[in-house]
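Left out: one protein chain. Kept in place: all the others.
Moving on, here comes chain A:
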């Protein structure tokens, strides 16, 4: 059983290598002529105003929180979905209750305007 996961581990390592290889090649083959103007952050030709560590909109944070809730929900749904065929109607109603609670929360967010982007 666990044997099946060895190729996956190796594949991930090869995947990283495919990322590293071109970077090393590019580093070796490309020129290096550092220049204070070239190495400064791009800002349409102007010298950069203030720091790039900007304050960003709190709504991104909100989206991240909502994502965690829903993604957990998906994690709960996965085993249920696989076993549903054998478990039958009881499992269906159990999930309806569970999803019902989530949907109530979802409607609350919606009404509160957490999903609005101006």
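Just so it is clear, contacts are C-beta pairs under 8 Å (C-beta built on N, C-alpha and C of every residue); 3 or more make two chains touch, one makes a residue touch a chain; residues count from 1.
Quick note on the criterion: contacts and distances are computed from a predicted model.
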{"item": "Protein name as given in UniProt for the chain not displayed, \"Electron transfer flavoprotein subunit beta\", \"NADH-quinone oxidoreductase subunit H\", \"Sarcosine oxidase subunit alpha\" or \"C-type cytochrome biogenesis protein CcsB\"", "value": "\"NADH-quinone oxidoreductase subunit H\""}
{"item": "Missing-partner contacts on chain A, residue numbers", "value": "4-8, 10-12, 14-16, 18-20, 22-23, 25-27, 29-33, 36, 38-43, 48, 52-54, 56-57, 59-60, 63-64, 66-67, 70-71, 74, 77-78, 81-85, 88-89, 92, 95-96, 99, 103, 106, 110, 115-118"}
